[in-house]
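Here the complex is missing a single protein chain, while all its other protein chains stay put.
In this document, chain identifiers A, B and C correspond to the written order of the chains, with residue numbering beginning at 1 in each.
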C-alpha cells in the first residue's frame, strides 16, 4: 500500500528539463518524440545538436505532464542505447552555496544582486577558509561559515567543508574566488555542479597569479573564464569567457582592478545560463542550448 | 499522365530546412511532430523559440523524406492557424549577386575567399554603378556588370538593375558597400533576400558618412552592422554586429581604415549564418537558430 | 607682511598635472619647455596630441617644483595665445558625491569597492531623490541624503541638491543611475566634473528606456557609455564605452540584467581614467592621455 502511495505521489503533474545525449542513429528524433507521445508528455521547447566529430547527439526538452521520471528514463534507455545519458533538471530557482577566500568583488556583487532579488537563485550559505569577508556577508544577513584550514590537511579541510555543504543539499556550489583546491572526492560528490571563476582566458595562465603572469608576458587582452570544476586544475568545461583590452600603461594593480570587473561580469553571465537550465556538459565542453 | 509524372517528379526524396512561425498554443510542438510523422518525414534537427512578448512561436526543422512541399505546407496551415508563416529553404550552396559602388574592401575579401573555395556560396555576378572596381573583379574572372546611374532616375536605375538580377535568379543579393538606395519595388521582389553592411553600430549613425559623424561625436567604439534591407533606410532586421575600440588619436581616416576591417568581418559572419540556413526574420528582428 | 606670507604659503613644493590646449604653432613644445625651465619645474611625465582637423594642440604635463600656479599660468597665457586653456589638477585621491535614484547595481558595486579600499576616491555622500537605496547605503556607513522631488519643480529640486553638494566641495559628481535631468545652472557649476553612466552605446538610444528600445530594434549588441554631462541629454563628451553580445533569446529583462553588468564595468573603467588625471575634455570629445 505504501509503495502504491509513493508511486502515486511521484507521478504528479510537473514541468522539467530533460537532457539526453547518446550515439546518433537514423531517426533518433522521431523515436524520442514517439516516447514522449506514449507518455502523454507535452513538449514545451526542444533543441537538438549533433557533434559531427564524435557522432554524439544531444537534445534538450522542456516537458510537462503527469509522469514518473524513472519510467520515462527507462523507456529512453531501452530504446536508444546503452551509452545514453539522461539528466532531469527542475525549472525552479536553484539553491546555491558560495565558497570564498579573501576577495570581496565577486561575492559582493552577488550579495547586492541577491538583496534586490536579481540573482535568480537562493543563497543558502557562504563558506570561507578566512574570516575577512564575514563582516561583509553579515551585512546582508546570509549565514557565514568559517572553516579554518591552518591546522588541517587538505583532505581534512575538504571533508569538513563537504560535510557542511551536504547538510544544505545545494543544486550548485559557486567558487566565487575560492583559493583552495578541491579534492577529487569533493568534486565527485558534486559532479558538474561546481562552478569556478578563473582570472584568465583559459587555457592561458592556468594556476596561481594569472594577472601577474599576464603582465609579465605583456599581453594586450586579459579576461576571465567561468567553468565547471573537474579533477584537473582550471581545466573543466568552459561556460563563458570574456575579455578587456589593456595597454602597456597598466601596472599589475591596474590589471587586477580591471580583471575583477571582468570576473564579476563573466561569473554573472555564466550563472544566468546555468540557472536557466541551458548548459549541458559533454566530455570537456559545454553545450549551451 | 503528364500530371502524374509531374507530381512524381516533385515528390522525390529530399532534405530541406523548414521554418514555421505562428501564434503559440498549447501542444503546438506535439501537433507539428504529428504532422511530420504522418508524412513519414525524418527530423534531422529541431529548434524552437517562443517570443513571450508577442506569444509567437518559432520552429526550425531540418527534415528529410519523400514529400511534396505543397502538401506538407497544406497540413501545417490547416492545423495551426491562419497566421502561420512557412518557409522552406534548400540545404545547398546559395547563388548570390553582389552589388558594389567604389570601395574594394568587402568585395575584395569575398573575391579572395571565393577564389580559394572558402565562401560557401556561388557568385553569379557583380553589378556596380561605377566602373572603378571592374579591373579588380575581372582579375578573379567573375562577370562584372556596369549600370551607370548618371542619366537615369532612381526608379529607372533600380529597375534596370533589378531586371538584370532577375535573369540570374539569385538566392541572395549582397550589398557589399553599394551606395544607392533601393526602391520599395526592388526590395519587395527580394524580401528578406537582400543583405546590407552598414558602417555603424545601428541604430546609431543611420544614413550617410557614419564614420565622420562618429569621429565628430567622439565615440570610443565604432562598429558595423549586417542587416536585411527593408523599406526604411538602415532599419531592417539586424543579423550581426561587432565593434572596435578606438581613441582620440584616430583621425577620420584611421577610423575608416579600422572600420573597413570591421565591416569585412561582420559581413563574413552574417553571411556564414545565412548561408547555413540559420536565420529567420520576425517583424524587425532576426531569430538565429 | 601678510601678503608676503600668503605668497610664500602658496609657493611651496608641489606635484601637479597641468593640461594645456591652444592653437598649434611652430615650436610650441620647445616654448612650453622653456617656460617650465624658467620656473625650475621638474617634468615628471609629458604627452602631447595634435588634433589635425582643428589644429588644436594638447599637452599633459606632470610637474613638480616650488611654484605659484597663477604665475606659471600667467607665463603660458602670455606666450602661447589668447585661446589657451590651462587646467591644473591635483595628484591625490579625489572627493566624490554619488547621485542615485532606485537602481542598486552601480552604487552597490562602488560601495563594495570603497569598503575594501579599491575605489581610489573618497565618497563624501550619496544623494537620492528616492529612499529605496537608503538601507543599502547605510550598511556601508556612508551618509545618505534624501531629497524628495515630488513637491518641487525641477528647478527647485536641482537647486536644493546643488546647495547640498556645494557644502561638500567635491572634485567630481558621479551619476550612478540618477534618473533626473540636471539644470544648466547645476551643470555650469560643475563643468566637466559630472560623470554619467548611460545604458546604451551612445549616440544610439538617447533618453528613456534604452534597453527596451534596443530589444524592440532587435540589436545584437548592447552596451553602456560613461560620459561627462553637458546641457544636451546624453550628449556630453564620451569617456569609455563597452558592449555585450546578445541574441534573440534575450528578453527585455535578460537585456537589463546583462546591461547592468556592463554599466558597472564601464563606469568603473571611466572612473579609473578620471581619478588618475588622464582625461581632458575638448569640445565634445575626450582626450585620454
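Here is the rule we use: a residue touches a chain if its C-beta (ideal position, glycine included) is under 8 Å from a C-beta of that chain, and two chains touch if they have at least 3 such contacts.
Computed from a predicted model, the values in this text were never measured in an experiment.
Colleague: Taking the full complex into account, find the residue in A:38, A:71, A:90 or A:284 that is in contact with the omitted chain.
Modeller: A:284
Colleague: Which candidate, A:59, A:238 or A:274, sits in contact with the chain we can't see?
Modeller: Candidates A:59, A:238 or A:274; residue touching the omitted chain: A:238.
Colleague: Pick out which of C:149, C:213 or C:245 touches the chain that's been left out of the picture.
Modeller: Going through C:149, C:213 or C:245 one by one, C:245 is the residue touching the chain not shown.
Colleague: What residue numbers in subunit B mark contact with the hidden partner chain?
Modeller: 104-105, 108-109, 112-113, 115-116, 118, 136, 139-140, 242, 244, 254, 257-258, 260-262, 264-265, 268-269, 272
Colleague: Can you name the residues of subunit A that touch the chain not displayed here?
Modeller: Residues of subunit A in touch with the missing chain: 49, 52-53, 201-205, 216-221, 223, 237-243, 247-249, 251-252, 283-288.
Colleague: Spell out the interface residues on subunit C facing the chain that's missing from view.
Modeller: That gives, for subunit C, the contact residues 26-27, 29-30, 33-34, 36-37, 42-50, 245.
In the analysis below, only the chains that are shown with their structure count from here on.
Colleague: Two chains share more C-beta contact pairs than any other pair here; which two are they?
Modeller: B-C
Colleague: Report the inter-centroid distance (CA atoms only) between subunit B and subunit C in whole Å.
Modeller: 43
Colleague: Taking each chain's centre as its mean C-alpha position, how far apart are subunit A and subunit C in Å?
Modeller: Whole-Å distance between the two chain centres: 39.
Colleague: If you average the Cα atoms of subunit A and of subunit B to get two centres, how far apart are those centres in Å?
Modeller: 37
Colleague: Multi-chain contacts only, two chains or more: what residues does subunit C have there?
Modeller: 242
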